[in-house]
Every structure is written in structure tokens, then in C-alpha cells.
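Complex shown without one protein chain; remaining protein chains in place.
All chains are identified by letter, namely A, B and C, in their written order; residue positions are counted from 1 within each chain.
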């Protein structure tokens, strides 16, 4: 029986004790090893990776970035993003919902008051709450109004990653009166919320990024994130950068995973083509050229991603004292990481077959999942416009205007 | 009911009469329209496209390149390849088995004697025989020996595209005594042949390119293609070039199909990203840039492919008088077409999503099938070594050495 | 003494007789051979290639596309452009002024009346007139007004390629009253015209593309090209397409010349790098890969360019019956050729040093001139906007709007 399976069987407190001796990184590595075993079949199946989500819950890693004073593991963004990346190497769907967990926590931290986020952080740590996403600024179909003295969210929403099987939701709606974007943190079980199991995509197949219905869902006043509110202060404007840097780490992880699998395949099964001067695939000039190109692209992307994470930790620690310029500098670093991981990752997942050969296309291996996952995920927002932002910086020394995508 | 369906219901001679009034190109267009309707679901299902194969049989197009004097449609390679390409736009699996039909016919024409290929051509035209492939020069597991005075083929074979549901097979084996490659044309129903339904791949999912077992399969003397035999004369050496040019036409067709679907999606559903100076996707600068790059890559590939087909028709008509130099010139043209269609096609099928946006990744559309199909098929033999051949020509004025891949 | 030198010494009628036995293509080849001998030193020197211009005059090739009925050589656009391309292989400055000769002749043919262009064609054939350019639609500094009953052109002009040492000029000015673009054909010796020898550029150094002053230059009524006038009918709108296709042929020629010189250098002087599996540069895998990439890029560009030239000849022969759609189809073909020759050419001239090695960078060879010439010339109008036009066609089925650049 798998280790994750074993963990799930022992009583919670025993298991917690067993886990306590492991560093967060070690716990993540164990989980990743488990996830890898079923990643191929779960890519085919789609749907909700319930067992894996539970294993994450039990690992305690959902409170990775929650301060120790609030019961969490107290990690910074760098180790948190490293773990997102590690999951992405073997299963980018799980990496996405795990990354979103921390994006949702960051959202309440950045948009809400201490009186709001501290209790939520504490309860998350205690209960291993999984947070899901129902915030989609491009989907204007959910509106909010006051009915009988109580605020309601009502309408439809698409791309609700990680909402299924979540405990808490970050949801958005447009104020029917003012048109202003309202964001709330509410229990997923709240009456009126229906999550549809309608996510069926060519990639990221276990992210449950389907649609939701909000039927006159009541939202309490203290669940609304109004102070300072979305994208208000420079510090609050870190939210989209955290999102984009989570994406970058996942793109990078996918690429690293693809390269690792390609390498194993080449070493074990690839054959030298007739006409090569090499007698051995390990010395084949074109094969080595491809691997060299993969390496240098990935290594540059890795350093850019790490550099952005360093700046993020610094900015996060500055909290409300963060300036717009410091936020801008981070934005450029994050954007460069996003573009570089996109380009290097797509190149590797697209061309990895040229270093494995035709037989690696058997459906049994589903090696195309790396490309499908990355292809889908990198479309979140267009890379052309990321390049445009970098160009605006390079030419005009203009930082990106904060928005939900920049 | 679909037209193809209707055609399949009417008695053969009535239908033949109905088809007689259509040009081969018109018949192909009708079939392609039918194939398109179910291409997405059949990509998912995999397996043998029996109904579609029968519709091709009934269309008479299996004898497209068989001379009219032998009962065929008497078309040259240019129109034949155009039809392969047209099928590939909507269904590259069918295009592959249809292309292989003509490669198999070319094989008996090029490697055999007039006394052999003429009757086979005639019977193919009369009976709408579908020919399948069991010739794989890299798979050395089938050997041939003389047992009790009769020649037998015995052993396993992989990548037998189009063998399932075929009427005739081109099969290869190594002479157990001499090590020489023997090629034979035999009925698929011949005792001892087992075709396995074990093709499950990430792309080209309905080509039945699975494995086969030959259990002491008897091969008659007049079924062996010994005169002039494989890759013997310059004319016989056209065989791999025909194969490669069929591939190029399929690659091109896949790319054209991908571009056409991307275009429809962009026009109907894509939205301008915030930050664009355009108010309308049809005027969006980056979208137009991508389409422009797709166009110029594809147009160059198209001209190279057509140019090679012209040279092929000329070479084919020269028959035994073809010189090695003329064969070499054609080889360079075919190789350039192969590389250009590979590069342009992979670029389009990989990047088409950047002009459609994230929503186009829904599994309902399976737009990734273009990339999966092309990705798989372009690995048939490595493009690096095609470039090397072109380099050998450009630098050393050396034509490719004839082989089953060049 | 060089053959061109010899030709220049013999009396005109003798020489003409000698040349008469040569086809235009043979004459061009002889000239190209001569030009090649001094191309390196003339690239360094810059200025006007007077001896070479005279040799072209004496060759009769200035009337290459003038109908035989008017004393010319009666060639179509395809052979004319082939000769432009052949010159470009060895000297792209000369190719440019030679190409402009035919663009200027096309300008009077397309924008003027038969009563205008026939005599000019005839005189060009008789006197071997060289035509230069003083038409620059982006330079608005020359205006035209009627002074004392006579029309004058007055003002400055930049980028007057081939004006120095020309016999006739195509000049443009803006009508001071209406703002309309006026184009005239006038003798270069006309009073008031000063051509400055101020062209000093990193490439295309002998095109004399410097500036000019028009000081109250008188322009006669029958020198103005008003009927049908610039960019009026679909046929008149061929002018920019001819310009762009001349450019494409020059880009292609530069790339072919670069590849030819790279090849000679590799074969004669390049050495295998330590660590290569090859013992001989002719078998070096990476070297062959580069050459293969060069070849396939160039071959696609060549076919696109030839295809556009075929369409141009057809459009030219349709004359006033040419439709906007036929013009549009040609525009797309020309634009694709322009983009493909730009991309393939820049790639080769930029990377050719990777197949020659470090020693090929000696100033004695000036191998950088291919890149410098192409880099400069391909900036004539931005390739990004050519791709945009192709995108507008691919996505919206919209032909380019006729202008002086499209």
C-alpha cells in the first residue's frame, strides 16, 4: 500500500505526530512521489482527485504560509512556491489547486482586515481547510445586491478552479448599484452555491475549473473584503503578482517534469538513427543539441522565477510600507519569469518527442500531457500582452498598471 | 441521413453510376465533408473507422492512380496527393491509410514485374481492394525461409498501418539464409496472419498502426517482389520518396485544417484582451501577426510540396529511364517539402491556441488533435536527419543515399 | 583586362554587335562576373559605381522589359527579376539601381498615357537611359505650384536611389493647392536639380540613396503622370507590388550570394572543432544542420518569389482589364515572398559565420556585407506590417489596401 494511503489510515493525531518529524519539503516530496504513481491514469480520468486532496489536507501543507503564531508552518513564498513547483513536476492539476490555496489565503490577507484574515488563517491551520476560487474578474454574470437587508451574490461563474471539494471559497460579484467588484470569503457549503462538475478540458484535467451557480447566496458583512479591498494599496496589488508567480512556478515544474521523463525515456529506450555518426544515443549530436537547448532555456527560466520569488518575499515582508515602485520592480521580475517559463516550457513539452522518438507517443505513457497541461494553463492570459508590458518597461520605463492580470 | 450513408445504401451499380458523374476531386470533397462530421468523436474513440473505410471503397478512389486501361481513375500523383491532403485537413488518420493505399500500389509497380502489378492493379480497381502495410525495414523480427519447398514468412511486426480491414498486404521479411530484405504482396486473409488491435497512441488514432503476427505464412513465388526488387533501380528508388511526399501532404493538410478551425474560432468566439489598442479581434495586432506568420510558413510549405509533386509526376512518367541524378533532384525537393511542412505545421498546431484563447481548450472541440496527430506522424523518421540530408546537398552537392527513409 | 573593360573600349556599334549574339541572361551573367571582382572594394569605398553603371548601359539591359516594338529586349517580369536577383548575388547595390530602372519604367507605363510612356520607352532603348528615383511618398518637403504660368517642383527630398548619374528622374511633389501627390518624369539635367552625394550607410553603399534639392524646377505639362495617375486603377496599383517584388528578388539574391560564399569558405578553409564526431568538416553534423536549415528556408522563399513573379506577369499582361481581386491575390503572393525572403535571408546572412568559423571575419573578405546590405534594405518598410497584412488576409480574407508600400 502506498505511503499516502497508509497515512490516510492512521488516526489523525498519530499521523500528525509522524508528519511532525518531517520538514514541509520532505512532506511535499512524499506526496509528490505518491501523486506521480497515478498521474497518468488521473489525467485520463479527469474529475476531482479526492484522495490526493485529502492527502494534502492531512499533510498539513495547506497552512504552509500561515504564520506559526496562527498555527501554520510559517514558510515564506520561496519555499511555498518550491513546493508548488515540485507538485507540478508530476501533476500540474494538483499543483494548481495547491497553488490556489495560497493565492486565496493571500487574497484575504491582502484585501481584508486583520480581524478577518487572522481567524481564517487560524481555522485553516486547525481544520486543514482547502480554499477554492470563484473570483473571475472577466466574468460579469454574478451580481450583488441587498435583499431584505442582507447582501446576496447571485449569478453564474466560470473557471472556478479548486472550488469542488473545497471548504472555503473566494467569490466575486459586481455590486448591482455601483458596478464595483466585491470579493468575499465564504464557506463552500453556504446555501445557494452549486458547483458543476463540467470541467472537461484538453489539459489541467483535475483542477475542477468548472462553472458555479450562485442562487441568492447570502454574504455576511464581515465576509466582504472591503478594507483595504481589491487592488487598492501597493501591497494589496501584490495579489495578481502572486497569482502570476504561482503560474510561473507551475509552468516551470511542468517543463522540469517533461524533461525528466524525456531523459528517462531517451536513456532507456531511444535508439540512434541510421546516418548518425554516433553509435550510442547518449553521444548522438542532434539529441545532445536538443537537450542542451532545453537545459539553457529552463535554467534561465528557473533563475528568473527564483529571482522573482526573492523579490516577492521582500515585498511581502514590507507589507503596507511597500511602495508602488517596489511593486513595479517585482511586477517586471514576475512578468519576465512568466514569459520565460512559458516559452521554455512550451518548447520542451512540444519538442521532447524529438529526443524520445516515435515509440514514446504510445497512449500508455500519455507524454503529451505535459504539453496539454502547459498549453492550457499558459493561455490563462495572453503571453503577447506580457511581452508588451516588458516592452513598455524596456522602452518607456513604465511599470505595468496593476490589474487582476498584471 | 448523410450523403455517404445514402451512397452506402444504394446497390453498387446504381451508386457507381451516380459517382461516375462526379470527378475524383468531387468525390473526395463529399467524403471529406462526411469525415469531418465525426472526426472529433472518432479521435476520441480510436479503433478502425470501418464506415469511413467502406465509404472510400465505394467511392472508387482506391484506384485513383491506377491507369484507366486497367480500370482505374488514371490520375497522376499531383491530384492523388491533393486528395490525400484534403482528407488530412479533416481527418489525418484516414488520410494516412488512404495515402498508404497508393504507396502500396506504387510498391508493387516499382519493385515487381508487369506480370505482377498489372493483375493486382486490375483486381484492385474491380474489387476496390484496400491495401495495408506490413513492411517495416527497422523491425527485424520477421524472417523468411523455405519450409517443405514453400516459402514462409514468420515472426512479429510493428507499425502495420492500415493492415486491419485491408484486402491485401505488403509484407516484408528477412531471408533467413541471406539476410536480404524480401517483400511480398499477399492477401490479408492468408492463413497465419494475425493483426492485433493494439494501436493506442496519442495521435493518428484511427490508423490501426498496431502489430501483427506471421505464423508460418505461406508466400507464393509470384507474390515476391524480386524483379527489380526493393530500392534496386533509380525508378524503384522512388518508393521512399513517394512515402515521404505522402507524409508531407498529410502534414500540410493537418496544418491547413488547424488553421481553418482556428480561424473559425477566432472569428466567432475570440475576444480582444484588455490592453489591446484594437476594439475588435479582427483588427488585433498580435492576433494578425500570428496569422501572418502562420500564413507565410504554410504558403512556403505548400509551394514546396506542390513543386515536389510536379517533379514526382515527371519522374514517374520517365519510369525505368529515370536517372540517379533526376531521382536525387526529386529527393531534395521531397525532403525540403517534408521539413517545411513539419516545421510550419508544428508551429501552427502548437500556437493556434494563442489566436483562439483559453476557452478553445475545451475537450468538446479536441482542437489539440491537430497537434497530437502531427506530433506523432512527424516522428516517423527524425527531421534532424532530413535537415542533415539537405545540408549535405547544400554544402557537398551530394544527393541523399536511397534507403527506405530517403 | 576584364571583359567588361574590353567591352567598354570597343566602339559602340561594334560592341553592340558583339552583345547582340548574347541572350539577355548571358549578358547579365557576364556583367555579374565582372561586378563580383570588385564588389568587396566597392562596398568599402561607397559612392557611385560609375564604371559598372556604364557597363550596364552598354549591355543594353536597361531596356530589358521594353517591348521589342519600341526597341527594347521585350522581356517579361520573370526574366527581368531573375537578372535583378543574379546581380544581387554579387552586388546588391547595383541590383537595386538596376531594379529601380525597371520600377521607374513601370511607373511611367502605369501612371501615364501611351503618348507619354511610348516615347520615353523608345528613347530609353535608343540612348540607354538610366532612370533614377526622386519619388518618396513619406517625404513631404517638396511641393509644387504654378509660378508665372509654369508648374514648378520645389523643396528637398531624401532616399533618391539611383538618381546620381541617371539620365531621367521620377520625381514627386505635393500640389501646394490641393495637397495631391504629383509625379513627373523629367531629365536629371533639368535646371534646379541638385543631387547630393551624401549617402553613407552601413549597407547598400553604392545605391546613391542620398538627398536632392529641387530649386524651382520647371515641370512641363506632358511630364506629369496624371492619366490615370498614381494608384488609380487596379493596374496602376501594380506599381508598389513591382517595387516589393524587386526588393524580394534582391533579398533572395543577397541570401543566395551569402550562402554561396559561405559554402566556398567552409569547403576550402573551415576546420572541424574538437569534440565533433566527424573528422571532416563536410560530414560535421552541426555544420550540415545549419546548411540544411539555410537550404530549406531559401528554397521556400525562392518558390514564393517565383510564384509571385508568375502572377505579376499575368497581371501585367491583363493591363487595364486587371481586377481588384486579381491585384489583391498578387499582393498576397508578393507580400509572402517579401516576408519569406526577409526572414530566410536575414537568417543566412546572420548565421553564415557559424558554418565558416572565426577566421572568416577578417575584414579582407568583408563577409559581413551580406548582412549589412540585407539588414539595411529589409528596413525599407517594416516586415511586421507585412505580416499584419498577411494576417488580415488569413483571418479576414481582406486584401491589402493599395498604397505606395502595399
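A few remarks follow.
One rule holds for everything that comes next: contacts are C-beta pairs under 8 Å (C-beta built on N, C-alpha and C of every residue); 3 or more make two chains touch, one makes a residue touch a chain.
Every value quoted in this text rests on a predicted model; they were computed, and no experiment measured them.
Annotation: of A:150, A:303 or A:324, A:303 touches the absent chain (contact as defined above). Checked against the full complex, the one of A:25, A:57 or A:263 touching the unshown chain is A:263. Screening A:83, A:134, A:336 or A:367 for touch with the missing chain picks out A:336.
The residue from C:51, C:226 or C:376 that touches the chain not shown here is C:376. For chain C, the residues in touch with the chain missing from this view are 200-203, 273-276, 286, 346, 350, 353-354, 357-358, 361-364, 366-368, 371-372, 375-376, 379-385, 388, 403, 405. Chain A residues in contact with the hidden partner, per the touch definition given at the top, are 259, 263, 266-267, 282, 285, 287-296, 299-301, 303-304, 307, 336, 339-340, 343, 355, 384, 386-396. The chain not shown here touches chain B at positions 276-278, 283, 285-286, 289.
By definition in this document, only the chains that are shown with their structure count from here on.
Put simply, the chain closest to the centre of the protein, by Cα centroids, is B. Centre-to-centre spacing of chain A and chain C amounts to 55 Å, using the average Cα coordinate of each chain. Between the CA-based centres of chain A and chain B the separation comes to 42 Å, rounded to the whole angstrom.
Counting only residues that touch two or more partner chains, chain B has 384, 388.
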